[in-house]
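The structure appears right after this line, and notes come after that.
Removed from the display is one protein chain of the complex; every other protein chain stays in position.
Chain nomenclature is as follows: A, B and C, assigned in order of appearance, with residue numbering initiated at 1 for each chain independently.
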Amino acid sequence: MKTIGIGLVGSGFMGRCHANAYSSVAGIFDVPLKPVLKMLADANLEMAEAAAQSLQFENFTSDWQKLVDHPEVELVDITAPNHLHAPIALAAIAKGKPVYCEKPLACTLAEAKAMRDAATSAGVATLVGYNYLQNPMIQTAREIVQSGEIGELLSFRGVHAEDFMADAQAPYTTRLDAGQGGGALYDIGSHIISLARFLVGPISEVMGMQRTVYPERPEAAKHSKISGSKRMKTVKVDDQTHFLARFENGCCGTLEANWLAWGRKMNLAFELNGSKGTLVFTQEHFNELRLYQANQQPGRDGFKILEAGPNHGTYAKFCPAPGHQLGFNELKIIEVFQILHALGASGKSWPDFHEAYEIQKILVAVNNSAKESRWCSLDEIDSPSP
Amino acid sequence: MKTIGIGLVGSGFMGRCHANAYSSVAGIFDVPLKPVLKMLADANLEMAEAAAQSLQFENFTSDWQKLVDHPEVELVDITAPNHLHAPIALAAIAKGKPVYCEKPLACTLAEAKAMRDAATSAGVATLVGYNYLQNPMIQTAREIVQSGEIGELLSFRGVHAEDFMADAQAPYTTRLDAGQGGGALYDIGSHIISLARFLVGPISEVMGMQRTVYPERPEAAKHSKISGSKRMKTVKVDDQTHFLARFENGCCGTLEANWLAWGRKMNLAFELNGSKGTLVFTQEHFNELRLYQANQQPGRDGFKILEAGPNHGTYAKFCPAPGHQLGFNELKIIEVFQILHALGASGKSWPDFHEAYEIQKILVAVNNSAKESRWCSLDEIDSPSP
Amino acid sequence: MKTIGIGLVGSGFMGRCHANAYSSVAGIFDVPLKPVLKMLADANLEMAEAAAQSLQFENFTSDWQKLVDHPEVELVDITAPNHLHAPIALAAIAKGKPVYCEKPLACTLAEAKAMRDAATSAGVATLVGYNYLQNPMIQTAREIVQSGEIGELLSFRGVHAEDFMADAQAPYTTRLDAGQGGGALYDIGSHIISLARFLVGPISEVMGMQRTVYPERPEAAKHSKISGSKRMKTVKVDDQTHFLARFENGCCGTLEANWLAWGRKMNLAFELNGSKGTLVFTQEHFNELRLYQANQQPGRDGFKILEAGPNHGTYAKFCPAPGHQLGFNELKIIEVFQILHALGASGKSWPDFHEAYEIQKILVAVNNSAKESRWCSLDEIDSPSP
Partner (left out) sequence: MKTIGIGLVGSGFMGRCHANAYSSVAGIFDVPLKPVLKMLADANLEMAEAAAQSLQFENFTSDWQKLVDHPEVELVDITAPNHLHAPIALAAIAKGKPVYCEKPLACTLAEAKAMRDAATSAGVATLVGYNYLQNPMIQTAREIVQSGEIGELLSFRGVHAEDFMADAQAPYTTRLDAGQGGGALYDIGSHIISLARFLVGPISEVMGMQRTVYPERPEAAKHSKISGSKRMKTVKVDDQTHFLARFENGCCGTLEANWLAWGRKMNLAFELNGSKGTLVFTQEHFNELRLYQANQQPGRDGFKILEAGPNHGTYAKFCPAPGHQLGFNELKIIEVFQILHALGASGKSWPDFHEAYEIQKILVAVNNSAKESRWCSLDEIDSPSP
């Protein structure tokens, strides 16, 4: 089988998750290319070496440029902090190499645009890690929408709520760094926006409201000595964002990004009402999808609970029997298959840098709208030419 | 026992519901006044007579003024169409009689203000039929909020969605009449607004978005003959309203009123996140309340499902054992008890015309805001002096 | 309207519940007879007087025989302790009066048989308070079964679990008195048995297992003084019963009665699998019924959640709109309507003493089977001629 050399930048939560997906994908899918873990880059040599060993990469480096340049690295996979997405991706594209990058695409719209344009010019395949879209039940939801089973789309209520920053004493991290595109909207809101676009379509205008509930957070203690007297660091990004959205097809909705929602561990959820039916979903039970179809027999009508099975998306690749359930990591395996399939066969992957740029425009529009207390059209949003 | 003569205007869904509540209340609660069903008024004499007989009223009339004037009618209960709320209530207040009125209070803010002011001047007790607030689990939710159990309030996501107008061919009714304060926002949105105020407190500003999805509806066929060629009637009110809200205490939220939500029969629902916990509720399971408390034992933390029982609100009056569940009609019995208790003992009932006027201001603010595509402060909203 | 004089024996939880149902029934249903609360009997005159006043009965007595004999008492309603069911019912039947009696029918099978036979001979209508059967969703379940929608019945898993005796220190009550037919099986197991018969049909044989987990319980303190030194009383009845059942139609199942199930407030629940579909129900959400139909479209198949509405049983009498939900007390209103309807119109009520006797036979069979560690056929069970 033909192989493809993988260069992975970053070895945190997502880095490990990607690495494991490469190891597993060929057992699940009929891949056109077999991934070979060529090189891992991390912040310093020690980390890189340890990660390379644990994740079974052939080489390691503390200089991502070397990884990009390495002749056997044929796919550059970026799970580094957000501010590094643009420089690494641009360097890779400059070498004509395809890029698989974690979300959000970039810290600023200008960066995102440059990345999109460079990818287009170079004609390289790209993929961005909005992994929840790869869920067979979300693929089924899209199929239901596209086939007209629930009719014209009328109302969308979406939310991504978690509680990992709900404790006022949760320490400052780079997720809180405005310069890195931080905040609840960028970090988790981008997921529900990606879902809204995937299912409902393009958004035409937004009206946002944002709040920084905890304007300072304790610095993460680097040395145990000073942990007693915590130093506080100012937070400028949103802890919660709510916004109204109008879609191009007329559908209206509310969206919310919230990392202060006590008790919510992974409430990426939506309800989508159409003129002929309704879909309800939450990532809390992501192997299910609820469907209500208009015009059922009276007295026997109700929401149906669809359970993931071989008739849904790529589920059958994982298991021949219904109801066994996929896990979060397996959504990443599907994602990795998408990029391999694009590179080895179809040439198309999704969501690519184009799509991620459109999502990024919405993030900017919501921020602008909230700041200026007015509706913001997506037409207004475009980066100045780089 | 002292009695109180009831005059009921209207005998539709709500009229019957009120009448039954008067029959039942004394068996459930220790009422200070025993209601006596004195007189029923309806649109014409035939309807009034039939309803009086079926609901066991002593007298009937087709002229609500006679009911108001009747010396033995000591409480005027209004379940007539919205545009009659104001004239009947004002007439009753003019006679010094207390008023129990269905929601929304009035068709216009000017009417609502006049009703509120008249009641204040006359010093009569009033109650408005926001019955979902009377639910023991909602009373418990408020208790949890007021006691600080979930801390400072941060985010509220509220919705009232049903599907009774979801069929594009559902016929035109007075609920669709703009002159009568119709539309999804007034009709059902007022419920979730009443709940938001009850739990979170006053709203300071709103930003609305509204849509009339079906701009015409078939006229209700009066004669079977012409049912083949339906005549269409123009609809000007909203089928769905979404809005952002800022509360005076800083809490931020989204609210939605939607009567096109296929499959939703009674989805009056909210999630309320505080700095120390979360409450989740839906009227679809209204004998339950979900509570997450911060700082639970690691590995043993989770949302708790509280089931209604004798420790919650007035539940014990209905049943000594937990988990047996109240029905919708029983919320109305609690409501009727509120007004009897006010009249015979405490002097205080809630939500009264003051509260209903505050809710009405929000309805107006949302409409204005949607029309003008801008944030609307509640401070702006006030009726011109009548 | 014709009236019927009600004589009620007992004014505890169930007595109050019945009295309230009489007050409410005429507002909900088109009753052929209007109930008039004639006389209430209780253990002593003080209790009887207080209850009569609170529940609005015309007369009261401490001697139930007087109530039975009273010429204006036309229906004898028994909510007295179990050991009084037989003598009161037999006395009423001797007077040719219909009887509405709480469950279980009697303490012993001989009593139950005598009651059934007397009612048959006298030709009086009877009704027994297995109120959960009156639920519109249970009526719908039966309709689904009877119409063949789920095909041949194959497996039934039923349970009635609560936690009101789960605390080892919960005091001794008459529910624990073997002489009064006490124990979890008689007290709550009779409900799930009534449901099994209603939905699946006659049981042919059973195999039981029983356990008295707490063989003694503290006596209920009568005087606060001695509460410090609790006296213990021996318990002989079952705290939990599990049994296998074979139905006449071949369906097989397990049933459980358990009052030690911490956290369960009203878990009367079943799953019924047929050759063409499945029904799932729990009284914890008793306004819902889950239905799975075989041969749904692949990829769109799932359990449907039916929500109670006007298309289900008598729901429409309570509310014209779906999803508003009935409460426990309203199941009793439906039950009261059944007996009024039988007396004033149809002549038929259900479940009557015949049915209740069949249920009682199963209770005996399960007890025998558990005691003797063997399958017990229902054919074996018959009372000696009285």
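The definition used in the following text is that contacts are C-beta pairs under 8 Å (C-beta built on N, C-alpha and C of every residue); 3 or more make two chains touch, one makes a residue touch a chain.
The structure displayed is predicted, hence computed values, not measured ones.
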Thinking of the whole complex, not just what is shown, which of C:S155, C:T173 or C:N311 touches the missing chain? C:S155
Touch as defined at the start, partner being the missing chain; which of B:M1, B:L45, B:A220 or B:I305 qualifies? B:I305
Hey, which of C:E256, C:E307 or C:E355 is the one touching the hidden chain? C:E256
The missing chain sits against chain C at residues 150, 154-155, 157, 159, 161, 166-168, 207, 209, 211, 213, 239-240, 242-244, 246, 250, 252-254, 256, 258, 260-264, 271, 273-278, 292-294, 302-303, 373-375
To test your reading of the contact rule: which positions on chain B touch the chain that is missing from view? 140, 291, 298-307, 309, 311-312
Residue ranges of chain A at the interface with the undisplayed chain: 13, 16-17, 19-20, 23-24, 26-28, 54-56, 162, 164, 264-266, 284-286, 307, 309, 318-330
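By our rule, only the chains that are shown with their structure count from here on.
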Where centres are the averaged C-alpha coordinates, which chain has the largest centre distance to chain B? A
So, what's the distance in Å between the C-alpha centres of chain B and chain A? 41
When the C-alpha atoms of chain A and chain C are each averaged to a single point, how far apart are the two points in Å? 55
Length of the line joining the C-alpha centres of chain B and chain C, rounded to whole Å: 36
In chain C, the residues touching two or more other chains are 307, 309
